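Below are the structure tokens for one structure; questions will follow.
A single protein chain has been omitted; all remaining protein chains appear in their positions.
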Amino acid sequence: MTTVGIIGAAGYVGGELLRLLLHHPDVRVTGAYSASLRGKRVDGAHPNLRGHTALSFTDPDDRGAHDVVFLAVPHGRAVEHVRALAGTSTCVVDLTADFRLRDPGAHQRYYGEVPPADDLRAAFTPGLPELYRDALRTADRISVPGCMATAGVLALRPLAAAGLVEPGVVIDAKIGSSGSGSSATTTNLHAERSGAMRVFAPHRHRHEAEVAQETGLDVRMTATGVEAVRGAQVLCHASGKPGLAEADVRRAYRDAYADEPFVRVVAQRRGLYRLPEPKILAGTNYCDVGFSVEEDSGRVLAVAALDNLVKGAAGNAVQCLNIRLGRPEDTGMRFAGLHPV
Amino acid sequence: MTTVGIIGAAGYVGGELLRLLLHHPDVRVTGAYSASLRGKRVDGAHPNLRGHTALSFTDPDDRGAHDVVFLAVPHGRAVEHVRALAGTSTCVVDLTADFRLRDPGAHQRYYGEVPPADDLRAAFTPGLPELYRDALRTADRISVPGCMATAGVLALRPLAAAGLVEPGVVIDAKIGSSGSGSSATTTNLHAERSGAMRVFAPHRHRHEAEVAQETGLDVRMTATGVEAVRGAQVLCHASGKPGLAEADVRRAYRDAYADEPFVRVVAQRRGLYRLPEPKILAGTNYCDVGFSVEEDSGRVLAVAALDNLVKGAAGNAVQCLNIRLGRPEDTGMRFAGLHPV
Amino acid sequence: MTTVGIIGAAGYVGGELLRLLLHHPDVRVTGAYSASLRGKRVDGAHPNLRGHTALSFTDPDDRGAHDVVFLAVPHGRAVEHVRALAGTSTCVVDLTADFRLRDPGAHQRYYGEVPPADDLRAAFTPGLPELYRDALRTADRISVPGCMATAGVLALRPLAAAGLVEPGVVIDAKIGSSGSGSSATTTNLHAERSGAMRVFAPHRHRHEAEVAQETGLDVRMTATGVEAVRGAQVLCHASGKPGLAEADVRRAYRDAYADEPFVRVVAQRRGLYRLPEPKILAGTNYCDVGFSVEEDSGRVLAVAALDNLVKGAAGNAVQCLNIRLGRPEDTGMRFAGLHPV
Partner (left out) sequence: MTTVGIIGAAGYVGGELLRLLLHHPDVRVTGAYSASLRGKRVDGAHPNLRGHTALSFTDPDDRGAHDVVFLAVPHGRAVEHVRALAGTSTCVVDLTADFRLRDPGAHQRYYGEVPPADDLRAAFTPGLPELYRDALRTADRISVPGCMATAGVLALRPLAAAGLVEPGVVIDAKIGSSGSGSSATTTNLHAERSGAMRVFAPHRHRHEAEVAQETGLDVRMTATGVEAVRGAQVLCHASGKPGLAEADVRRAYRDAYADEPFVRVVAQRRGLYRLPEPKILAGTNYCDVGFSVEEDSGRVLAVAALDNLVKGAAGNAVQCLNIRLGRPEDTGMRFAGLHPV
């Protein structure tokens, strides 16, 4: 049994890590850390876990030793934990943005601050199984990408890798309210957030930098909050290289994802759910990816959808763990998702 | 022109008062008071009012004189304002709970505290036009009832007054998130409140006391938050006196509300909207009232629906003002409501 | 391996049966029957099952032999299938209303028609594990109760069995739109159903009869559609026998459900989710049951919540199957539910 600790276990991502790991057959959760809720029952913060755990939160200052530690802390706070864990934990899976960008200059441009701990940066492998599976098998430092970054990379990477589209791509991203976390702010007040179509990042959403990093494309990303709790969707407006045929695009996606356990190609000609949509993915680790090509104009629309808390965060992290442990990647994550919902 | 000041103008009820009064032909809003937002533009807090006002919020400590003052402050805070306004304003319309209950003992039971300012209590007329129209014509102190109280009273009063039902009545009330106000709390976080069916008052919701006071019935009220921003609905489960006929009930409602500008009797045998429902009332001052009678068992269901911020608060207050000013009661409130919505 | 056929597999309940049974370790789905979609892929109607099955729908007239057959057909249509299956299937699990009421007179009163097939009626065991577990171990004909009936029975049965409350109980039930099935009607048009608080059964909802049958109480049930896709909640307003103490009520629930895998007692004094709420149960087989007692008045509120398609239908049916097969009752149903959602 691999022992696991979760730092930042009281938040929404922490809750999803707990949900997935408490029933994981190869893992034992030996620490759920939260400074603000220390001493309180875990199922108080995460009522879906009633009957699934008797754990209480522990103060992070009283941290024990674990084989693997997940960091679900605020951005900028991972560094201190990574340093502190150096001696005690074999593997650290970081869900913050601290080590996502390889280029310190990009970090500075997108986060407005000198990146933390450049000495540690090179040790991190991106937590993107579809691109870094081999490296993840032995990685001791894993940096899980942002939710819309994962969607954008999985939507565009096959097109970029096969050289099918021009470099300039517009990404229009939509996301539910859980993406803003569990803190009570006016921004997330139900009466204000309900029914929103709120452009909260007209330019340069931070996940844009990750999509550019992993695809080499010249990406511009706008992000809008829409009415949903979970779920993110990206619409990537691209232009095909001259002569692009739909069959080329379909082949690129099929080739890229035929063996992926958590990427499904959804690109039907008709039907209600003919392109990826997050609502039927809630709670699952899928990233559905699809496309539509208009051959005469060369317009390509690539679409990806996922649950921002699962494939966009906790589930992706657990998939990385499964790879690291040499286990089937869907261990603990066979939930198919709901319909209708 | 009657000059009007609104204390507590930055909250949701304050915003609705502004929306209704800024275009009222007989009124001029000469003060919008908010301690927390003093100096800020009114249309910053209430973005629907962009282009409708150039007002900024003023500190309540710098209050000027107004013919009429509306109090949209937290419960327990009306008293100080009522005293302070004694010399300067002819009419005070209080939207807090401070003066709603005539019986100080009831106030103490339901609010858990000695009621404030019993010396002032007797001066207040309930702001319920359907019951107190004549008194409101000359009232200088008006206490607007709670939103679910208004719904409950208007649903049950005709039955009670005509002696058609037994005294024991169960009221099941549902309400949207705006009823909790504009403060950011975990309770009202979008991700938590969304899709809720949350019993927040299993017993003794405070509005129960008002329904009992105005109907003489033995009421028990449970309140549940459901997915909506605006809107409240009460289902009143009553038992008819022996031999009750549906026609008696229909007549009682028709007689009570035939001439009311803002109460519609909605009790059809079929159709999608055959009983009152709040969604089509958003923004209007209607309280729709309906019923269903099962003659052989004597079961009576009385239903009422309203917009908790309008007929349940600000609109009702403006209707009272119109009566007080001798103007048509629907002045400034002819919006019909939307469908679909 | 037990072979299973599902008749009516294209509807919402049929889809949930497929979701739960396709991954059930002891079962093989050997037939998914739908007249209207025969020949079409199952994951076309149930897009959440993409990658989980290659099945297509078969015409019910071409039915093969299966050890167990689930009937997810419209009410009134189960009889013909039960007769036809007599020779070929050991066990029939019926999800219609056809065999729920033991008393033909009650069926006639609530369904407005002579009950079908009284000769078959006695052979059915109610599919309510919490009440009929022993009988289910050997039952060959199982009749799964209605969704709000299951909630109402589980909420009230401990109080009734312990004689803690007076017989007259008012049940106020709320339900999401999936309860109306997958047919396109104006009633369920998004623009009309969205944000609804729609009293669709002011009196005598059909599930009332089942609650009365299983509790012996004198129940009156009103049902309202609220904004949700999945989820049902009942609020049961009861009156305690003289001298009732909260501790008695708590003990009654604890005693009744301490060993139940799918009933959790949720009755906290504080917290956001202190009473049962369906949103965190979506996709799970839980029925959460809670209560609130006001000792001085004797008022008792019993609350139950469930996912109408799971514990209210398909999940409950699978739990019955597990009992019938002698397997752990939660086989195939260990999903904990999501939060936030």
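Here are some notes:
In order of appearance the chains are A, B and C, and numbering begins at 1 in each one.
Here, contacts are C-beta pairs under 8 Å (C-beta built on N, C-alpha and C of every residue); 3 or more make two chains touch, one makes a residue touch a chain.
In this text the structure is predicted, and so the values were computed from the model without any measurement.
Residue in contact with the omitted chain (choice from A:D26, A:D140 or A:D172): A:D172. Only one of the listed residues, C:G195, C:G240, C:P261 or C:G332, touches the absent chain: C:G195. Of the listed residues B:A86, B:A135, B:A245 or B:A336, the one in contact with the hidden chain in the full complex is B:A336.
When the whole complex is considered, the residue among B:N48, B:T90, B:Q108 or B:T138 that touches the unshown chain is B:N48. Annotation for subunit A: contacts to the undisplayed chain at residues 170, 172, 174, 186-187, 191-192, 194-199, 202-204, 220, 222, 224, 226-228, 231, 233, 235, 237, 272-273, 275, 277-279, 292, 294, 297, 299, 301, 303, 305, 340-341.
In the full complex, subunit C makes contact with the omitted chain through residues 12, 176-178, 182, 184-186, 188-195, 229.
Touching residues on subunit B toward the chain that is not drawn are 12, 15, 19, 22-23, 44, 46-52, 178, 182, 229-230, 264, 266, 271-273, 280, 282-283, 288, 334-341.
One rule holds for everything that comes next: only the chains that are shown with their structure count from here on.
Taking each chain's centre as the mean of its C-alpha atoms, the one that lies farthest from the centre of subunit A is B. The central chain here, found by comparing per-chain C-alpha centres with the mean of all protein C-alpha atoms, is C.
Here the spacing of subunit A and subunit B, counted between their Cα centres, is 45 Å. Per-chain CA centroids place subunit A at a distance of 35 Å from subunit C. Across the assembly, subunit C contributes residues 272-273, 340-341 that each touch 2 or more other chains.
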